[in-house]
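Complex shown without one protein chain; remaining protein chains in place.
Moving on, here comes chain A:
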Amino acid sequence: MPRTTMVESPGCPPLRVLTTDVLGLVKVLEVQGKVGTPKVVETWGSPDASRSVIATSFADCQTNPLLVIARKNGLIELLSPLSGETLSASKFSELGLSSFSAEEDPVAGLHLFKTKNAGLSSGINVLLICTEKGKAFLKHIPLKDASPSASTEDSCRNWDISGAGKVVCSAVDSKENYALFGGKGIELNLWNLESCSRIWTAKPPRVNSLGIFSPTFFTAATFLSKEDHRKIAAGTSNFQIRLYDISAQRRPVLSIDFRESPIRVVREGLDGNTVYIGAGIGDLASFDMRTGKLLGCFNGKCCGSIRSIAKHPELPLLASCGLDSYVRIWDSRTRRLLSAVFLKQHLTSVMFDSHFSSGVLSIEKSNSRKSSTKKSKRKHGEEDEIIESYVSPSEDEAMEMKLSLRKSSSKKKKSKTMKAKVDSLKTA
């Protein structure tokens, strides 16, 4: 017999992940039941390279979640992440925002406001769009079913981030008052979204002892913690991860070199200290930004550039995707690969739908969300138990997980016996 060693992937707890790819498809992965490998449950859209997804933003709300997608052909679409139906689609050029076509000036960043989403009742959503040539727009986009009067009175604010250079990364803090931009030839700069004014710009680091200056090229940026908008983590094309503190200085407080490949993604952790780094050669690592120490790498045969990392807002889970067309789900504490799914195309972004049948509100929500899968509804009870035990605060996460799974399985057995009893009663 051939000697083969199959490393079993432990599987993930129930979750729902959305991915977008270069052919413009949106795929939904779900784990149903207790623990398992994610499976593609739905695919939205038809394969078309001109509809390739460039940027996405996901409002992960309890009610009325919304997904915004910027496509290569200049289309900005609002999708319902539950059913996949297009709520609104508008051409970027037709919005009257830019004089350039979508090919000349593609969208570089997209953000859908959650807190300022005043318009859910009126069906208007506020979007922050920035293009590669450094134009930023705050735009109200009405949904299809919104009244036309609402769309006419929309306001649009726009400003120039920079005259030269190319915007690559953008981020909005969790309170949605500040926006961050950076890119090729553009130093990081922070804008106040209320007044649309620039409040801070970074300075390039000093030349080194040889007098060599590396050109500015920011590829990723994020706000480090949720409460504080003053700490910024950024990744550069010259292999550096930098920490900026806007209350302290304009030069980076900390800069760490990470291997020899450009940083592609920087994603903040939940605790406000850790960041997760994705590199162009397929390395995934986590850093503690207080000390600048490498906490560890995520090993799992990642062989293509990482384009997107998503952190689950509650569970210690991390999802990554990229040019190797795999979505990988990791345990963010132990850095173990939980499962990997091959999705056939180069993927551009990955998002967690954290409200997937979780909490006590699940029944209520299942009414509001027209969840297309009936199986998931049926299994709500069991999943809730697991997630509760999963979320419960504990240090040793891996142990906790195992224990909880065991517990839940025993509970499940109990519930099954209960069900059987009920059934027998019914039949009687």
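Simple rule for what comes next: a residue touches a chain if its C-beta (ideal position, glycine included) is under 8 Å from a C-beta of that chain, and two chains touch if they have at least 3 such contacts; residues count from 1.
Methods note: contacts and distances are computed from a predicted model.
One chain of the complex is hidden; its UniProt record names it "Brix domain-containing protein", one of "Brix domain-containing protein", "Large ribosomal subunit protein uL15m", "Glutamyl-tRNA(Gln) amidotransferase subunit A, mitochondrial" or "Vacuolar fusion protein MON1 homolog".
Check A:C61, A:V207, A:A248 or A:C303 against the missing chain and you find that the one touching it is A:C303. Checked against the hidden chain, the listed residues A:S237, A:S332 or A:S349 yield one contact partner: A:S237. Although one chain is not drawn, the whole complex shows that of A:F113, A:F217, A:Y276 or A:F352 it is A:F217 that touches it. Counting the whole complex, the residues of chain A in touch with the unshown chain are 2, 4-5, 7, 23, 25, 47-49, 217, 237-238, 261-262, 264, 280-282, 299, 301, 303-305, 323-325, 342, 344-346.
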